[in-house]
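Structure first, commentary second.
A single protein chain has been removed from this complex, and every other one stays in its place.
Moving on, here comes chain A:
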Amino acid sequence: MGKRINRQSVVTLLGVLLVYAIVQGSILMDILPPFIALTLIQVCIFIILSTSLNLINGITGQFSIGHAGFMAIGAYMAAIVVVKFQGPLMLALLAGALVSALAGFLIGLPTLRLKGDYLAIATLGFGEIVRIIFLNMEYVGGASGFSVPKTITWTWAFWLMVISVIIIRNFIYSTHGRACISIRENEIAADVMGINTTKYKIMAFTIGAFFAGLAGGIYANYLYIIQPLTFSFLKSFDILVMVVLGGLGSLTGSILGAVVMTVVSAALSGWPEWRLVITAILLIVMMIFRPKGLLGTKEFSLSFLGKKGEKNASSKD
């Protein structure tokens, strides 16, 4: 640490700008096939979802599989603001994220007393409850779905994703983030070191839910229609697979996982019946060769690209 700006962050910023410019340029020149544009925006949505889930599962070590539930709350809330109240997009997204965060807080209070499998079951149940509630709400279209005008552009999706990742990263690399990590490492020791473990579990859960809600809002305002079925537990598993594939506890891993899984799914869209099979094979192969995920708990950095013997030449100062 020390210096606020180092080579790593400059290169990252340049990379981010480059990706944005290339895609935006090809959209403006009208040479980007719509299917690829759709995939790219889905990548952005899934990056927000996987990094926020990683905050709960990988960083804080609380096994949650109800992320689609929070996504649904954000999606429906944002859709309601836009369609029923003609609110601006920004307000809709914020409302979706905040209501989802509130839900995360309220659900976190009782369920985070549970550990391991029990927490997983409780969050899974929560996700399904949310879905069933929307399924039975005529106000938002029930099973037939809720149509929302498409207002999200590449610019919106991309920069909201970048901001989300930066905020989550800033949280993780702060004393509050370290408090969350200490819970994952050894809950008893964390407690005895003066860390209010319940508070930080709920905080991680709430922040994770906030960004899942944001991702849901982006989703709703891009895909014309949202249906309860979209937010089934399979969606939660998709997000979980991305996090595990990239490496629990690695933010860059989650980004990588989201990119890989979304691209693989998109590439297999012609053979939907094979998608789950391929996913399963991918996971089995990974479990054999890289049981801790593509990046493990490490972060991808410039020094990764350097020679193997050279240790952290760039990221240390």
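To be clear about the criterion, a residue touches a chain if its C-beta (ideal position, glycine included) is under 8 Å from a C-beta of that chain, and two chains touch if they have at least 3 such contacts; residues count from 1.
The working rule: contacts and distances are computed from a predicted model.
Asks: Name the omitted chain as UniProt records it, choosing among "YceI-like domain-containing protein", "ABC transporter ATP-binding protein", "Dihydrothymine dehydrogenase" or "3-oxoacyl-[acyl-carrier-protein] synthase-1".
Replies: "ABC transporter ATP-binding protein"
Asks: Can you tell me which of A:A189, A:L234, A:A267 or A:A280 touches the chain that was removed from the display?
Replies: A:A189
Asks: From the listed residues A:N136, A:T155 or A:S174, report the one that touches the chain absent from this view.
Replies: Final answer for the missing-chain contact: A:S174.
Asks: Would you write out the residues of chain A that touch the absent chain, in ascending order?
Replies: Touch with the absent chain occurs at residues 1, 4, 167, 170-171, 174-179, 181-182, 185-186, 188-197, 203, 297.
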